[in-house]
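Here the complex is missing a single protein chain, while all its other protein chains stay put.
And then chain A:
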């Protein structure tokens, strides 16, 4: 019973923080664009409004896919240590985390492909291509860290950086951090790697057929993905944290970097994006790997 409650609490926490980040991110972007911007709690209002609306479904696969997307990411969240706490006290294996994360995106792909809109289908095929693009450099980075620490447990990697700031992997392996940051930009689907949602090209792609509660679920999925992805980077490179407040603050720093890049970059075409991801971040990550090995 306690375990179920714990899992539930972790899920709510991830959604809350993710939506808060989304709202603050919108405000930050607005200020960069010399606008006033919506209030920082706008994302909560949006989700509340969307869940109060009537929604259109196309078929059963679409319903299932949306739930699978949110479920997949929430399941990933359970294996990510947050300031030393893990929802399910089994393992915090990085390979498992990366594998589970893909399930969320596959769920989204399933849902929007079932909607039958060509814009959505193009968007989803782009999203999956992009996944292929960013996972290779990210796995190269992870490989280096696993070799150094001799473990694939995210919790142990984060604990090994305890103590001073000089122990952080960010300082010890700056090249790996840069490569991971570029991959993270693509993972979050922020510019210049947002070819999958490109409103001017494919009318917002995957989101085009989602309405009401489905769009609300997509919002929540994005919120959890922000939480999970920033949490992984904080654990890998910034040494986790001793309390939850510091942890969220570190996550926010990482999110702020992606938002700043998002605000001033146009988007790559999908083939340009994958070409970039398979040359620049992989090059940096392999260089770091060689430095570690030699």
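General observations
Just so it is clear, contacts are C-beta pairs under 8 Å (C-beta built on N, C-alpha and C of every residue); 3 or more make two chains touch, one makes a residue touch a chain; residues count from 1.
As a convention for this text, contacts and distances are computed from a predicted model.
Not shown: a single chain whose UniProt protein name, out of "Electron transfer flavoprotein small subunit", "NADH-ubiquinone oxidoreductase chain D", "histidine kinase" or "Phosphate transporter", is "NADH-ubiquinone oxidoreductase chain D". Across A:27, A:222, A:250 or A:267, the single residue that touches the chain missing here is A:267. Residue-wise, the contact with the chain that is not shown comes from A:202, picked out of A:94, A:202 or A:277. Although one chain is not displayed, its contacts with chain A can still be listed: residues 29, 32-35, 118-119, 122, 191-192, 194-195, 198-204, 263-270, 272.
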